[in-house]
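Below you'll find the structure I mean.
Omission of a single protein chain aside, the complex is shown with its protein chains in their original locations.
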Amino acid sequence: MALDKNGIARRIAQELRDGWYVNLGIGIPTLVANFIPEGIDVEFQSENGILGMGPFPFEGDEDADLINAGKQTITALAGASLFDSATSFGMIRARKVQLTVLGAMEVSDRGDIANWKIPGRMVKGMGGAMDLVASAENIIVAMQHSNREGESKLLTECTLPLTGVGCVKKVVTDLAVLDIDPERGFILRERAPGVGVDEIVAKTAGRLVVEGAIPEMRL
Amino acid sequence: MALDKNGIARRIAQELRDGWYVNLGIGIPTLVANFIPEGIDVEFQSENGILGMGPFPFEGDEDADLINAGKQTITALAGASLFDSATSFGMIRARKVQLTVLGAMEVSDRGDIANWKIPGRMVKGMGGAMDLVASAENIIVAMQHSNREGESKLLTECTLPLTGVGCVKKVVTDLAVLDIDPERGFILRERAPGVGVDEIVAKTAGRLVVEGAIPEMRL
Amino acid sequence: MIRKVVANADVALDGLTDGMTLMVGGFGLCGIPENLIAALRKRGTRNLTCISNNAGVDGFGLGLLLETRQIRKMISSYVGENDEFERQMLSGELEVELIPQGTLAERCRAAGAGIPAFFTPAGFGTEVAEGKEVRMFGGKPYLLEHAFDADFALVKAWKGDEAGNLIFKGTARNFNPMMAMAGRVTVAEVEELVPAGTLDPNAIHVPGIFVHRIFQGAHYEKRIEQRTVRPKNPAI
Partner (left out) sequence: MIRKVVANADVALDGLTDGMTLMVGGFGLCGIPENLIAALRKRGTRNLTCISNNAGVDGFGLGLLLETRQIRKMISSYVGENDEFERQMLSGELEVELIPQGTLAERCRAAGAGIPAFFTPAGFGTEVAEGKEVRMFGGKPYLLEHAFDADFALVKAWKGDEAGNLIFKGTARNFNPMMAMAGRVTVAEVEELVPAGTLDPNAIHVPGIFVHRIFQGAHYEKRIEQRTVRPKNPAI
């Protein structure tokens, strides 16, 4: 059965390693913070200027001066630090953040990503996404395998305007976990519980490599 | 009579304007702080990271963590701020410092300055001088008119390795105040009390413009 | 001490005229110069170019200046959450330049640090790169980006002193420090204005040299865009 949003987030959380600084995008990526594995210490960075971001505040404790990049009210954990936007993107570009998780409209089998603009629709802007994808060494895309029209979002070539080129290393969808090898395309690593390889093959438009038996995700 | 070091500093202090931020180099420039005219508020910047630098501390109050760019113990005035070296040179390059006063070995009649290196002698380095002269809009050089060998330090062309090109606007020496017009050379503005124009002409090797009566400095 | 304190937001905008380029601090509605925006609306200055990460919301923040058509062009990284903005943009009344957020921050920082241009990886291979110089460093492509040039910077801090020193609180810092450093004329409004010598010189975020005018804002609404909370555990 295809994963729901929390399932995708839960699977991505398994990629966290002890001691990592992590930037989570808006949407499914934000949910990853709810599934940090036992014994793993990570610290969350929000690009508007905080490290050591904690959970939402208790009712009544909201502070207009403490928000995340999604403009949601947040808290700061012990050991947190606050800084300006130049410093924030400085640490992103200098690769001090070990993992970036973000959503996408399309991903190509060479790791290109499109997630900011649909021609003909109101363009809201790229925010920090272009800086993040151009800088991070380790980017995981969290998204549905297909769009609302049922078309694959894993393509040979992105059709939408790009956010970044050759930067995505891993994609976790409602159906599968796939690595990206720019030479060979999407490498199928795991399938969602109960989802068959055939379905993934059918729903992946880009080059897809299926080697050996593909295990089910353990969630 | 030629001015002593304090005389040069006193004359330069007359150039201060209310509300200016000022960077004073090592040597004679440092003395300028002792002669701030009545009713003029200026704030001193030291490039190692302080604005609002005050006088030397009282005996016993020295703090190893509070020094100026000359490595001398200092104090901080009310309203002072401390910052890192990148921010410090940022404000210098962005022209937030209205006046820079520094010493020189040679100045050319087009505003070139040499003050960091003598071939064949141990080179200690340029410190912040190259940043200061390349950035400041308003640079006054404080120096003796002639060197120890009696040779003019105001030249057509600097003979020593340059610190900066076409940057000096004004020179105050023990003999005279001179503006620099890159087209015309040194423009004699004032002479030290009792010093004749002839002596200044004789001791200035670069192009010198003497127009009309040259007043004595008022100190 | 150098005199920087002005009476109020109206006086603080002296010299701000039609057609100028402004930087306006804040991220979303967090850390925006509320009093200066209100004064600017009252002042009616038109044809402005605003460099600001966002464009406010309908009825608040820069949305107030969009309503009155005072803004000709927005330079931002993200402009959602604003119907009037969308209407003006789609009708062609408003010009919009979208810039990656880190590039926006760094172009402000460069202006305040006297760095005319720098290389950054953001946007390579995208439409942001069009017309820009690309250069490889360490085998990776970078774009050449330039410092901004702003006539005025309008920023908001938590505390400030008479010497112009600023301290921010929480994530309300965001773009304010770099914009403060970048403005040809920088105006800071603060929640609390204190005498010089009150703030710890070690804890200053923006040294006073960058701030030309400072005043204590008359009133702060500090609106929250996304109020997200968790329930207090009733068992505790």
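By written order: A, B and C. Residues from 1 in each chain.
The rule is simple: contacts are C-beta pairs under 8 Å (C-beta built on N, C-alpha and C of every residue); 3 or more make two chains touch, one makes a residue touch a chain.
Just so it is clear, the model here is predicted, and its values are computed rather than measured.
J.: Just one of B:Ala9, B:Ile92, B:Leu155 or B:Leu175 touches the chain that is missing; which is it?
T.: In the complete complex, the chain left out is touched by residue B:Ile92.
J.: Which of these touches the unseen chain: C:Leu90, C:Ala117 or C:Val134?
T.: C:Ala117
J.: Looking beyond the chains shown, say which of A:Leu31, A:Leu82 or A:Ala104 touches the absent one.
T.: Of the candidates A:Leu31, A:Leu82 or A:Ala104, A:Leu82 is in touch with the missing chain.
J.: Who touches the missing chain here, C:Gly25, C:Pro100 or C:Gly170?
T.: C:Gly170
J.: List every residue of chain B that touches the chain not included in the displayed model.
T.: That gives, for chain B, the contact residues 46-50, 55-74, 76, 82-86, 88-90, 92-93, 112, 122-131, 134-135, 161-166.
J.: Just the residue numbers, please: which parts of chain A touch the chain that's not shown?
T.: 18-21, 41-43, 45, 50-52, 76, 78-83, 86-87, 89-97, 135
J.: Contacts of chain C with the missing chain: which residues?
T.: Residues 106, 110, 113-121, 135, 137-138, 142, 146, 167-170, 200, 202-203 of chain C touch the chain that is not shown.
Assume only the chains that are shown with their structure count from here on.
J.: Name the shape of the chain contact graph, picking from line, ring, star, complete and other.
T.: Shape = line; chains linked end to end, path left open.
J.: Once you find the CA centre of chain B and the CA centre of chain C, what distance in Å lies between them?
T.: Chain B and chain C have C-alpha centres separated by 36 Å.
J.: Taking each chain's centre as its mean C-alpha position, how far apart are chain A and chain B in Å?
T.: About 56 Å separates the centre of chain A from that of chain B.
J.: Multi-chain contacts only, two chains or more: what residues does chain B have there?
T.: None at all.
J.: Going through chain C residue by residue, note those that touch at least 2 other chains and give them in order.
T.: Where chain C is concerned, no single residue meets two or more other chains.
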